[in-house]
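Heads up, one of the protein chains got dropped from this complex, but the rest are sitting where they should.
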Amino acid sequence: MTELTLVQAVNRGLQEAMRQDPDVLILGEDVGVNGGVFRATEGLQKEFGPGRVIDTPLSETGIVGTAIGMALYGLKPVAEIQFLDFIYPAFDQIVSELAKFRYRSGGQFPCHVVVRAPYGGGIKGGLYHSQSTEAYFAHTAGLKVAIPSTPADAKGLLLTAVHDEDPVIFLEPKRIYRAVTGEVPDGDHRVPFGKARLVREGSDVSIFAYGAMVPTATDAAATLALEGISAEIIDLRTLVPLDERAVIASVEKTGRAVIVHEAARFCGFGGELAAILAEKAFYSLKAPIARVTGYDTPFPYSLEHVYLPNTDRVAQAARTTVRAG
Amino acid sequence: MTELTLVQAVNRGLQEAMRQDPDVLILGEDVGVNGGVFRATEGLQKEFGPGRVIDTPLSETGIVGTAIGMALYGLKPVAEIQFLDFIYPAFDQIVSELAKFRYRSGGQFPCHVVVRAPYGGGIKGGLYHSQSTEAYFAHTAGLKVAIPSTPADAKGLLLTAVHDEDPVIFLEPKRIYRAVTGEVPDGDHRVPFGKARLVREGSDVSIFAYGAMVPTATDAAATLALEGISAEIIDLRTLVPLDERAVIASVEKTGRAVIVHEAARFCGFGGELAAILAEKAFYSLKAPIARVTGYDTPFPYSLEHVYLPNTDRVAQAARTTVRAG
Amino acid sequence: MTEAAHAARSHETSRSPSAEFPKGRRLEAYRWMVLARVMDERCLSLQRQGRIGFYAPLSGQEAAQVGAAFAMQPEDWIFPAYREVAVALVRGVPLRSVFDQLVGNASDRSKGRQMPNHFAFSEIRFVSASSPIGTQITQAVGASMAIQRRKDRIATIAFFGDGATSSNDFHAGLNFAGVFRTPTIFFCQNNQWAISLPRERQTRSATLAEKAAAYGFPGVVVDGNDVAAVYRTVREARERALAGDGPTLIEAQVYRFGPHSTSDDPRRYREDSQVQAARQRDPIALLKATLVQDRVLDEAADSKIWEEARAEVAEALAGAEKEPLPDVASVFEDVFAALTPRLEEQRDEALGMHGGHRP
Partner (left out) sequence: MTEAAHAARSHETSRSPSAEFPKGRRLEAYRWMVLARVMDERCLSLQRQGRIGFYAPLSGQEAAQVGAAFAMQPEDWIFPAYREVAVALVRGVPLRSVFDQLVGNASDRSKGRQMPNHFAFSEIRFVSASSPIGTQITQAVGASMAIQRRKDRIATIAFFGDGATSSNDFHAGLNFAGVFRTPTIFFCQNNQWAISLPRERQTRSATLAEKAAAYGFPGVVVDGNDVAAVYRTVREARERALAGDGPTLIEAQVYRFGPHSTSDDPRRYREDSQVQAARQRDPIALLKATLVQDRVLDEAADSKIWEEARAEVAEALAGAEKEPLPDVASVFEDVFAALTPRLEEQRDEALGMHGGHRP
């Protein structure tokens, strides 16, 4: 066990994977000499050489396209996109190619690439260094989507991602890259995909969150506890595959659901969760399902604190939900 | 009034808009000399010249990027993407630029482009000539999304789109481009955005659909009627802005909802509709909300009839919903 | 060759004698070219009869494809677009497998998941084709980087058209290839058309080959109707690649004789006289003339080649058409390596609706 920040845990996860398997390599902008603009790949080029930690030209199309070619050949590339906001030049490669290679070839050409990207707001990044667009990827059949919220999960989910057989979009909540430290197991620590994490047990309302919204939801639960409201917090960890069973079981217990994410509400991931509950936990629901999310606007700069869900908004939604029925 | 197919109505809509306003122009691949691969722009280059109906090189990045520049300058470009499946090379321009220009400039640079694309399955197009990814665009703040299901709406929504002040993603259900004809008003026919169309009144269950799923849902309603189930069919027409009021009012009346779309289910548009209902029509709901959609797989070729929602699946879901409560 | 083509040729690396087309294999090349042509004609009519859903013919591009395929080695990786049927055949894919794909039956290696022409044959390292234009180009470069890392003694070749030179992936792919000096052959079949857009309006450079200079490596124009010239050019590029001298862009100048695909009506955008003029340099006729001149072929033998090709096509088609559709459950396979609970649930729903057996 070592006490690490989330971004350090990412770094250790990459290091561990590269030590385990010579086929693992990293490519992206500024990942080598510079160690990544968030230092996620710090020290790795020194340890593994420029052939395994590759500084690429400024082209996300090129980064993901070449990573796909490497994966087809049998390597295990981990592509870094500097900010999730800059993934769109590679969107065609991701949704048309990476997600569909195994399927369209009838299993002849599996294509396992991990695409890592820091995402989310709260760092005064304005429109283009703040966005949360996990829903695009979750909607795309063939992609897995993992989002850690603790240092231990960052390492454990990343190692699982690197050794998975399918493409993984790995989103790192940059707002909490350095916000807290946590104990992280040394060596080959893996956290399975498709298993949500029960952050806090509760009986009155289930709060579902992921990424940087997990600490926000947890803080809200503490506030609510003082008021006698017992909130259960569930960290989804992977959006695809989703731990539907855990989601449904929690609401069957509490009868109430509050869904929290930073992304815009309309057609966001919260819609899917609500739909699953409205179909499969319908008879357990005692109150309307609430969503606490970013608003349906682009991401603002000066007023990002207005845009982003905070403890107050989460707590308020939980209160309303509990009072409703 | 003229009897037209849906694709003819698109053609007349474009012609009408270009006659109305010399700033309206069209650009895209094969739209000029060839009249578009679906003939949507047939005859327009002849009438308006190659300066207003522009055959571009094979680059969606270039098509949308230049359309944005034209719009900033004051023109009203209508960009054609040959198939929605090929829009991803332009995704960065659409989600990072087109959707955000007005916002990020504080209203100084509004940017009105219509991006037209045929979409959807049922034409044996396989993975790349069949997809329905409206959810990507609906989730992107700043974009309007319109989807006609009749010839009259095709022309009427398109004219509204061209004269709107905001960017519009205009998706045309190619499966029904020529399936039926309908009466289309001549001249300046406009259908407002944000107003759903009540296709058929009913009292037992509300079925929400758009595009090529509207006729499927309507056929299902006819079957259901024989069994004594009265289904209300609502054609959403525009996903953004969404006619929430109509959606909620219908479920307040029927107490049951079935949502139909071709797109993959997970994080699809149906999730948003279900979430809205689970929040705002919760107390009216008598039964779980059902979704009849494409499956969470890429779009298959030989078995597309398995993938696509059909009358049976819609009717079955409605029956189950009505029996449930 | 055009003047521009001559100019671009000056980029070319010195002639390698070992790169000459082996004379003894010319008849073999001719057979493949004829087979491809026969397939094309048959498939166009099959589509009209509704027996296959779509087809993109390669007529006019046989020499380019067969020449390139001959020049590559079995271990090399092929990144095709959607017209490279002849390449797949030369590398050993049974015609029957091609027809299994075209009809999308249960025996199709891709499980009937793709539109016709979007082949994938892992046994010949022929990577799964997709429709979005150009995407295979960066992928080929990535595979080439993997070759470098593994120190394998092979190369990759990416096939694409004149239209694809405008794509994002052309730019990114060639740029990465230049920077990392990868063993990649960029093989552009400039058939003069991207559906209805003529080559001159695709881009304003005099040749497509000269675009390589923007990425710091050579570009070569070759007469794509001359199978030996194509062979030599690809072979030389492959030698450069294996010698560590990096990538080459090859522009094979050909002409698309047929429609873009069965959905296309070329009379809307081009004069038939232009097609007729191009047909004067039919690659099959050109090769035949040489073979006849060298007394390797006479009319009788030629007729037999065509007949055999027709018989082969008829047999493969008949076999493929007898196969059933893939099983309903197959829709849910290969999304991921293993089915998720959600996909299992959806599979069961579909089986309930459409029948079929749970695997």
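Each chain gets a letter, A, B and C, in the order it is written, and its residues are counted from 1.
By our rule, a residue touches a chain if its C-beta (ideal position, glycine included) is under 8 Å from a C-beta of that chain, and two chains touch if they have at least 3 such contacts.
Computed from a prediction, not measured in an experiment: that's the story for all the values here.
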Selected residue (touches chain absent from view) among C:215, C:231 or C:257:
C:215
With the missing chain put back, one of B:15, B:66 or B:254 would touch it. Which one?
B:66
Touching the hidden chain, out of A:85, A:204 or A:244, is A:85
Which chain B residues touch the hidden chain?
25, 51-52, 54, 56-57, 59, 61-62, 64-75, 77, 89, 92-93, 96-97, 100-110, 141-142, 144, 164-166, 194, 240-242, 244-245
Given the full complex, what residues of chain C touch the hidden partner chain?
166, 168, 170-172, 175, 178-179, 181, 201-206, 210-211, 213-217
Tell me, which residues in chain A touch the chain that this view leaves out?
29-30, 32-35, 37, 55, 57-59, 61-62, 85-86, 88-89, 124-129, 265-266, 295-298, 300-303, 305-307, 312-313, 316
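Convention: only the chains that are shown with their structure count from here on.
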Looking only at C-beta pairs that count as contacts, which pair of chains has more of them, A-C or B-C?
A-C
Identity of the chain that, by mean CA position, is farthest from chain B
C
Between chain A and chain B, centroid-to-centroid distance (C-alpha), Å
30
Just curious, how far off is chain C from chain B if you go by their C-alpha centres, in Å?
35
Chain B residues touching 2+ other chains are 85, 88-89, 127-128, 266, 295-298
Residues touching two or more other chains, restricted to chain C: which are they?
108, 113-114, 118, 130, 132, 168, 335, 342
